[in-house]
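One protein chain omitted, others in place.
Presenting subunit A:
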Amino acid sequence: MSASPFRVERWTTASRASVVAVALLIAALALGPGYFSDNAIDKLTTLFVYVILATMWNALAGYAGLVSIGQQAFFGLGAYFAVRLADGGMPVYGALASAAALTGLVSWPLSYFMLRLRDGEFAIGMWVVAELFHLLVNLDPLIQGETGTSLVALNRYGAFARHAYTYWMALAGMSFLLLLLFALLRSRTGAGIQAIRDNEEAAASVGVEVARTKRLIFVLAALGAGLAGSLWLANAITFQPKTYFSPQWTAYMIFMALVGGLGTFEGALIGAVIFFAIEALFGAAGVWYLIGLGATALGFALFLPRGLWGWVEARYGLSLLPVGYRLRFKTHSSSPAQTPRLAAQPRRK
């Protein structure tokens, strides 16, 4: 078996270039507050939050097969914990970051109950959890029921400084989560995560520790949604439970992941940008904007079920941020490297 005539390809020239490009883009964005307008900073912060939401839902549903329609549970909890911690005297940006960590911590024991549920039960069960968290948060007198409250601690910063700090925190949080997820999916655990999505029993039969692996991704997705919630709060300042625990957040996540390409790393990023663009262009159109969003989602589900990037990947075999493996033979004979049909298979299902 020694000196095998093959190699396993994980990076390509295109993907190396993409990673460098993404790193440069993030570095350039870090200088943003120096030259962007206040409004642009605000808008970009929103985009970063969308990227976090899309990426985390994609990790959960697209990679691990855990379709949840209750991720607003963690979005709302992240915002709530930030309000709570700041009220308790924690420095406000520390409170925002700790709130995300705390949300991840809460999701850990929760996973022992929720991950017993399968498929549709899990999806709906998570919505029930979100409603439950919503009601529990309403019991806290600080929140004043649905009247809500504000993160008043942020007022000690001027508008510009506040926007800049929030922007940096969102950029750092987004970059951290993207990097973490990318590393996780490229690790051996990442292969196990996808195996569980495709067939849980078979994954267990070849040694994947199903429960532990699902828990890992569940907690990561909760932490991400919690961070998104606390960042949203930092931008919006007001906290009203029904806004933060609204299923619309999960609807947005699903929209972004589906349109961009469920189960592709690039797809969630593209989906977030598309959603952001649609909102910027048509958001003022009120009800028609929502109808347009719904129609777009429907169109994708019918005609491009693997999403934009899923289609590109299948059509051109292109992978810019690859988490998979390709076997290449060094000899010319019967080389799978030559067969363009490799990735070009339509996904059924």
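Rule of thumb we're sticking to: contacts are C-beta pairs under 8 Å (C-beta built on N, C-alpha and C of every residue); 3 or more make two chains touch, one makes a residue touch a chain; residues count from 1.
Definition applied: contacts and distances are computed from a predicted model.
Visitor: According to its UniProt entry, is the unseen chain "Peptide/nickel transport system permease protein", "ATP synthase subunit b", "Amino acid/amide ABC transporter ATP-binding protein 1 (HAAT family)" or "SoxAX cytochrome complex subunit A"?
Guide: "Amino acid/amide ABC transporter ATP-binding protein 1 (HAAT family)"
Visitor: With respect to the chain omitted from the figure, which of A:13, A:147 or A:205 is a touching residue?
Guide: A:205
Visitor: Per the definition of touch given earlier, which of A:175, A:194, A:230 or A:250 contacts the omitted chain?
Guide: Considering all chains, including the one not shown, the answer is A:194.
Visitor: Determine and list the subunit A residues touching the chain excluded from the picture.
Guide: These residues of subunit A touch the chain that is not shown: 1, 4, 6, 8, 188, 191-192, 194-195, 197-199, 201-210, 263, 324-327, 329, 334, 336, 339, 341-343, 345, 347-349.
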